[in-house]
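Quick notes on the structure that follows.
Only a single protein chain was left out; the remaining protein chains are all shown in position.
Up next, chain A:
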Amino acid sequence: MKPILNIQDVSKSFGKEQILSHIDLTLEQNTVLSLVGSSGSGKTTLLKIIAGLETQDSGTIYLHGEEVSNMKPQHRNSIYLYQEALLFPHLNVFENIAFGLRLRKTPEALLKQKVTEMVSFLGMETHATKMSHQLSGGQRQRVSFGRAMIIEPSLLLLDEPFGALDSVTREKMQVLFKDLAKQMQISAVFVTHDLKEAIVMGDSIGKITKGELTQFSDLKSFYNDKDSGIKKEVEFWKQFN
């Protein structure tokens, strides 16, 4: 199968500090790649480069086989989602979800139908007219996903989207995202600090250490990697057994 995302030899420095060094990465269609790494390892920079919000110093990026290395973010059809839901504060839930469709000048009847379906799928029927500040953290994040998914992006770039949520809401959101990704056949790169979340969410896993990426072909090889930290975590929990 042709990969949806193919990154070849991408490097990036800020001043004298090398953030990313000769990154190679591939992502198959309709799969999720979990990207783990410590703070400041370059995960966010890599995501922003893929989205077109940062420019790489060298290397090439292909989306659907087309080179997009110097393409503006507007034309990449890759949505970058922050840790914060970033719902537009001047729009209600319905209009937030409709945002991307309105940009594409979708006919009003079709727009209403699609947004209503999405609102219903997210279980937000009773909140459709509420503003962002009237929602809980989990509800805001759900709307944020709905807003992204409704325009059927080629690629979803998620930068620790559940980082600010409590553990219960976080698990619910993981299930919701998996359902949405499966139903809408989404391809995504999912950045997280949480190893368990990385395994739950990803079909494959990549790890960035000091700007260098190791991509594991499957979850088993990530588990077996001595530097992944998984075995340490398993040992930690075993002591309570």
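As a convention for this text, contacts are C-beta pairs under 8 Å (C-beta built on N, C-alpha and C of every residue); 3 or more make two chains touch, one makes a residue touch a chain; residues count from 1.
One rule holds for everything that comes next: contacts and distances are computed from a predicted model.
With the options "Ferredoxin", "Diacylglycerol kinase", "Na+/H+ antiporter subunit C" or "Putative spermidine/putrescine transport system permease protein" in hand, the undepicted chain maps to the protein name "Putative spermidine/putrescine transport system permease protein" (source: UniProt).
Among the residues A:Tyr62, A:Tyr82 or A:Tyr223, only A:Tyr82 touches the chain that is left out of the figure.
For chain A, the residues touching the chain absent from view are 51-53, 72-82, 84, 86, 88-90, 99-100, 102-104, 133-137, 148, 151, 157.
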